[in-house]
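Left out: one protein chain. Kept in place: all the others.
Up next is chain A:
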Amino acid sequence: MSSSTLSPAPAGLKKRPGSKKRSWQGLLYATPTALFVTGLFVVPIIVVLIMSASDWSLLGGNKGTNFPKNYVDVLDHRMFWDAVLFTLKYTAIATILLIALGLGLALLVQESTRWKGLLRTTFLIPSALGLASASLLFYALYSPQVGPISAFFEKIGLTEGRVSVLGTPDGALWATVFLIVWRFAGFYMLLLLVGLQGIPGDVYEAARMDGASRLQVFGKITIPLLRPSLALSTIMCVTGSLLAFDQFYILTKGGPDGSTMTIVQLIYNLAFESKRDLGLAAALSVLTLLALILINMFQLRVLRGSDEK
């Protein structure tokens, strides 16, 4: 390293001679990253803050500051609290089901044999699909015209004739949850599998020698040692579900009667459909952003803090 340089570096400031030249080069290599981060991340954050405090319509553009009108209007919007509640409900259901099923699948395919390798691949294939394609697939699967599910419900006498599964609030919610579980279960299986494989085998052996039952091993050893992976999966699942959009946009568009309106769907509607008010949508974006940062910080503290003992 030292041989590649001639320029004297100020002693004490830099670690090794030549770092001045290398410093200049490092900056050069990091320039594209800096441009991306500034232009497409930092600037838009500033822009969204400004927009959220402005009277800014989709077609009319910026008509000046109106802080805090947008924030007041958002909190006052008739859909706002319904959307918050629905998003929380959906997040709770999706997270519980996905983590439970992901863990179950991970336990089923834990050891590596040919059959289990095949199973892993099968469970993972839906995760390679885009959420939009998966949603379109299920849209047809649920349809009264061609979908087998609607036909099945008719056959067992659950519905009178061919009725759209997405036609009732409960049907729409559970149909979406089913799609999400199908699409993401393999993904969480993989995450938890990494954790399971990180647990050393002799810990299990010791427990078995002490005569622990399968259930005891699971509850006293697997779950506590899996905690970091469970924490990561939960955070990812909660964050992802709170931001649900594609699946609802494609399957229900927030319907029937706004019963499946999520926060992000509401942002979209405020900006492009019902209000065409970008300022209002920006205000809701800022609120969502703040809420997510708070929720993530809280989750990190609760889930990680407790295993640092």
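Keep in mind that, in the parts below, a contact is a pair of C-beta atoms (placed from the backbone, for glycine too) under 8 Å apart; a residue touches a chain by one contact, two chains touch by 3 or more; residues count from 1.
Definition applied: contacts and distances are computed from a predicted model.
Chemist: What is the protein name, per UniProt, of the chain that does not appear here: "Carbohydrate ABC transporter permease", "Biotin carboxyl carrier protein of acetyl-CoA carboxylase", "histidine kinase" or "Type I-C CRISPR-associated protein Cas8c/Csd1"?
Modeler: UniProt lists the chain that is not shown as "Carbohydrate ABC transporter permease".
Chemist: Sort through A:194, A:223 or A:302 and give me the one touching the missing partner chain.
Modeler: Hidden-chain contact among the options goes to A:194.
Chemist: Using the document's definition of touch, tell me which of A:22, A:77 or A:275 contacts the absent chain.
Modeler: Touches the omitted chain: A:22.
Chemist: For chain A, which positions touch the chain that isn't shown here?
Modeler: 1, 3-4, 14-15, 19, 22-34, 36-37, 39-45, 47-48, 51, 105, 108-109, 111, 113, 115, 118-119, 121-126, 128-133, 136-141, 143, 145-146, 148, 182, 185-186, 190-191, 194, 228-229, 231-232, 235, 239, 243, 245-246, 249-250, 264, 267, 271, 278, 281-282, 285-286, 288-289, 292-293, 296
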